[in-house]
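The following block contains the structure, expressed as C-alpha cells.
Every protein chain but one is kept in place in this view of the complex.
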Amino acid sequence: MTTHIVPVRTYVAVFVALLVLLAATVAVNFVSLGELNVLAAMVIAVCKMCLVMLFFMHVRYSGRLIWIYVCIGFYWLAILIALTLGDVLTRAWLRP
Amino acid sequence: MTNAEPVLKLPRENYLNANYGIKSWLLTTDHKRIALLYLVSVTLFFVLGGIYAGLIRLELLTPYGHFVSDESYNKLFTMHGLIMIFFFLIPSIPAVLGNFMLPMMIGARDLAFPRINLASWYIYILGGIFTLTAAVTGGVDTGWTFYTPYSSTYSNTHVITMAAGVFITGFSSIFTGLNFIVTTHKMRVPGLTWFRLPLFVWSIYATSLIMVLGTPVLAISLSLIGLERLFHVGVFNPAMGGDPILFQHLFWFYSHPAVYIMILPAMGVVSEVIPCFARRKIFGYHFVAFSSLAIAVLGFLVWGHHMFVSGQSIYAGMVFSILSFLVAIPSAIKVFNWTATLYKGSVIYRTPMLYSLGFIGLFTIGGLTGLFLATLGIDVHVHDTYFVIAHFHYIMVGGAVMGYMSGLHYWWPKITGRLYPEGWGRLAALIIFIGFNLTFFPQFVLGYLGMPRRYHTYPPEFQVFNVMSSAGASILGIGYLLPLIYLLWSLRYGRVAGPNPWAATGLEWQTTSPPPTDNFSETPAVSDEPYNYYDMEPVPHA
Amino acid sequence: MPEPRTIVAPQFDDAAQQQETSMLGMWVFLATEVMFFGGLFASYTMYRALYAQAFAAASHHLDIVLGTLNTAVLLTSSLTMALAVRSAQVGARRTTATLLVVTMLLGLAFLGIKGVEYYQKYVDHLVPGPSFSFSGANRHDAEMFFYLYFVMTGLHALHMIAGVGVMSVLTILTVRGRFTPAYYNPLEIGGLYWHFVDIVWIFLFPLLYLIGHHT
Partner (left out) sequence: MGRTFPLFPQRASTAAGQVDALFFFLVAVSVFFVVLIFGLIAYFSVRYRQRTGHERGEPTRTSIGLEITWTGIPMALTVVMFVWGVKLFFNAYSPPPGAMEVFVVAKQWMWKFQHPEGRREINELHVPLGQPIQLTMISEDVIHDLFVPAFRTKMDVLPGRYSTVWFQATRTGTYHLFCSQYCGTEHSKMGGWVHVMEPADYAKWLSGAGANEPLEVAGARLFTQLGCITCHQPNGTGRGPSLVGAFGRTVKLTTGETLVANEDYVRMMVLTPGVKVVAGYQPIMPTFKGLVSEEGLQQLVAYIKSLGKEEGAKTP
C-alpha cells in the first residue's frame, strides 16, 4: 500500500505545538484586548484544528479529493453562520 | 407487429431468481434488491400520503368545514406534508431509481458500501414506524414546517414521536447520499471520465451533496425542539429570550435545498429520457451537467426567501431575493437545452417520453411562478397563500413525481425484464397531466385572491376554485391508480423486454434484463461520450 | 503476518481501491458531522451576538482549570491515537493495542472530568430549568448560555462515548490480530473519528470557557 508513514518525531512535535497553543489561548484570555480576545481565541483554535487535521488525520499526505471534502463541510457551515448572522445583525437597521 | 421479431426470453439467471425466501430479501446487500425494497415502501407511503391529500380535498369542497373538525384537518395536512416529503419525495428517485441504476450506469458491481445501503433502508423503515405510530396515536398538528414556538411549546400532539421519525429518516438519506458520492468517485469503470457520465449520475451526485450537508442541520433543529418539549427550556422559546426565527433559519437551511433533493434527480431522469426518445444526443451536455452542481451549491444560499415576511431583517431579505433569482438560471438552462435536444431529432411518443415532456411543461410553470415568490414585493402578498401551494406542487408533483413516473417507466423493463402495456401507459400519463393541472392551476388564482394556506374553513367566494381543484384531484387519483395496476399486471403477463427495448445508450442497457446479481457478466469499458444515438439502432415497435 | 486477513469486499477490485473508498466515505461522514454540530454553533453565534454581556458573565461560572485540563487530556488522546495508527502501519501489534487502551482511558478521563463539572453546575443551580438561579438581572440570557453549554458539550460527550465504544472494538480486533501493515482501514477510520471529536472540543473550549477575559 502507498500509505505515508509519519515519523514519531513529527507526531510529538505537533503534540507539543498543540499544548503550547493551548497555553497561549488560556494566557491570552487573561489579557484584556477587547474585541481582539475573540479573534485571538478563534485564530488559535483554527491553528490547532489545522495541526490535528494535517498531521494526525494525514490530510497533508492525502489526495485532492480528500482536501475537497475536508473543506466542504466548513464552507457550508460558513454559509449557515454568515447568512443567519447577516439577518440578526441587520434587523435594527430599518427601524431605529 | 408486422416484422417478425425473435422471441425474447428472460435471462435464466438474474438478480430476482438468484435466491428465494424472505431472508434473501431482508438481508440482501444487492443494490438492486434494496432498490425494490425501497420501491415497495415508498409506494406504500405514497398511497398513505395520497389518502391524506384526498381527505383534504374532500373537506375543502365546502367552505364551512363540514366533514372533519379543525383539529383533524390540521393533522391531515401535517401528515400529508410530512409523509409525502420525507417518506416519498426525498427517497423516491434517489433511493429507488438511483440505487438501482447508479452502479449499473457506471459499470460497478454494487455501491461502495452495500451493508450501509441496507442499513439505510432499515433506518428509513424505523423512521417510518415512528411516523406511523405518531399517525395512529392521534397525529401531529404543527404543519410539516414544525414552526416554533407552536411546535415547541403550544401543540398538544405527538410532536416528539414525529420529530424522531423525521430525524431517523434523515440519517437514512444521509447514508444513501454518502454511499452515492463515494461510489461515483471511486467505482467508475475504466474510461468512464466525469464528462462521459450520464447526466442522471451528475444529478444524483449533486443531490447526494445536499443530502449529506443539509440533512444534519434539520436533524439538530428537530432535536432542539424535542429537548425543548421535554425540559421546557430551549433556544426557540421567546419567553426565555429565544428567537423563534432562528428555528426558521435552521429549518429552511435544510428544507429549501430539500426541494432540490426532490427535483434534481427528476431532472436527471428527463436528461436520460429526452435524448433516447428524440434519438439525438443531448444538447449542451456540459451546461446541463454543471447546472446540476450549480443548483446544489446555490440552493444552499436562498433559504431566507421563505422568511421575507417573518420578521427577518429586510436587508437579509434583499440578499436572499437576488440569490433566489440566481438559482433560477441553471434551471432555465436545463429547460432550454432539453427543448433544443428535440430540434431535428426523431421524436417517438412512448410513455416515459410523455411524462418527460409533461415534466418540462409543468416544471416551466412551477419555475416561473417561483420567480413571483422570489420577487420581494409580490411575495409580501402571495406568501403563505395557495399561490405557494400551487407553486410547490407544480415543482414537486408536476416535476418530481412526473420525473419519477418517467424514470420508473423508462427503467421498468430493465428492473423487471418485462414491458408494460404501452397504450395504458400513455393513457395514464395523459390523465395525470390533465388531472394535475385541473387540481393545481386554480390554486394560483386562489392564492392571488388571498386565500391563506392551511385553512380549514374559507370565505365562500373561494369555493368555485376549490371545487375545481377537488375535481382535478379525483382525476389525478385515478391517474395514479392506473400505473399501479398495469405495472403489477406486467410483472406476470407483460411482454419480455430484452436487454435494450428502447435501443438506448448507457451501460445499464448493455446487460440482460433483469441484470445478473453482479450486474455485468464482464466489466464493460467506455471509450466515448454518452448519448451517441446517431450510431444506435432504431427503437423496436411497441 | 498472515496475508489472507486482507479482506477485499466483492464490490472492489483491489485493496487500494477499498482503502481509498473507505477513507473518502469517512471524510464525507465527517462533513456531515460538521453540519450536525454546525446547527448548534450557528445558534450559539446568534445568541452570543445578541447577549454578549450575559454570555461573558455566565461563562465565568465555568471552571477554566478543569476545562484546560480536559483540553490537554483530549489532545494527548489524539496523540496516542495517531501513534496507535502508526504502530499498526509498522506492524507493532502490542504497541497498537496498548496505545488504543491508553486512548480509551484518556477518553474516559475526559468524560469523568466532564461529569465532575456537570455535577458542580447542578450543585450551583446552573442547570437550566425551574431550579436555575443566577445573580444578576439578565437571568434568562445566562440560562440560554448554560442551555447551549449543556447541549453542545452533551452532544460532544455522546460522541466521546461512541468513540470509546469504537476504541474498544478496535482494541479487540487488534488483539485478535486482524490488522496488518497491509490492512488497517478500520483503525485509520476510527482514528479520523476520534480526531474529529477532538477538533470539536478545540472549538468548544474557547467558545464556552474563554468568553470575555478573565482577571
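Order of writing sets the chain letters: A, B and C. Residues in each chain are counted from 1.
In this text, a residue touches a chain if its C-beta (ideal position, glycine included) is under 8 Å from a C-beta of that chain, and two chains touch if they have at least 3 such contacts.
Because the structure is a prediction, the values reported are computed rather than measured.
*Asks:* Can you tell me which of B:Leu357, B:Ala400, B:Ile431 or B:Ala504 touches the chain that was removed from the display?
*Replies:* B:Leu357
*Asks:* Using the definition of touch stated at the top, determine which of B:Gly138, B:Gly345 or B:Pro421 touches the missing chain.
*Replies:* Reading the full complex, the residue touching the unseen chain is B:Gly345.
*Asks:* Touching the hidden chain in the complete assembly: which of B:Thr385, B:Gln443 or B:Thr511 does that?
*Replies:* Only one of B:Thr385, B:Gln443 or B:Thr511 touches the chain omitted from view, namely B:Thr385.
*Asks:* Determine which one of B:Leu10, B:Leu61 or B:Leu449 touches the chain that has been left out.
*Replies:* B:Leu449
*Asks:* So that we can see where the missing chain sits, which residues of subunit C does it touch?
*Replies:* Within subunit C, the residues touching the omitted chain are 53-54, 136-138, 140-141.
*Asks:* Considering the entire assembly, which residues of subunit B contact the chain that has been omitted?
*Replies:* 65, 70-71, 74, 141, 143, 145, 147, 149-150, 153-155, 238-239, 241, 244-245, 278-287, 308-311, 314, 317-318, 321-322, 325-326, 328-329, 332-333, 335-337, 339-349, 357, 360-361, 364-365, 368-369, 371-372, 374-381, 383-385, 445, 448-450, 452-461, 464, 533-534, 536, 538-539, 541
Just so we're on the same page, only the chains that are shown with their structure count from here on.
*Asks:* If you connect every pair of chains that touch, what shape comes out? Choose line, ring, star, complete or other.
*Replies:* Graph shape here is complete: every pair of chains touches.
*Asks:* Touching two or more other chains, which residues of subunit C qualify?
*Replies:* Correct list: 24, 28, 31-33, 35, 38-39, 42, 46, 50.
*Asks:* When you check subunit B against every other chain, which residues touch at least two of them?
*Replies:* If we look for residues of subunit B contacting two or more partner chains, we find 185, 213, 217, 243, 246, 249.
*Asks:* For subunit A, which residues count as touching subunit C in their complex?
*Replies:* For subunit A paired with subunit C, touching residues are 1-3, 5-6, 8, 11-12, 14-15, 18-19, 22, 25-26, 29-33, 37-38, 41-42, 44-45, 48-49, 52-53, 55-58, 62, 65-66, 69-70, 72-74, 76-77, 80-81, 84-85, 88-89.
*Asks:* Sort out for me which residues of subunit C touch subunit B in the complex.
*Replies:* Residues 9-11, 17, 20-21, 24-25, 28-29, 31-33, 35-40, 42-43, 46-47, 50-51, 128-129, 132, 140-141, 143-144, 147-148, 151 of subunit C touch subunit B in their complex.
*Asks:* So in the complex, the part of subunit B that touches subunit C is made up of which residues?
*Replies:* Its residues touching subunit C are 108-114, 174, 178-179, 181-182, 185-187, 212-217, 219-221, 224, 227, 231-235, 240-243, 246, 249-250.
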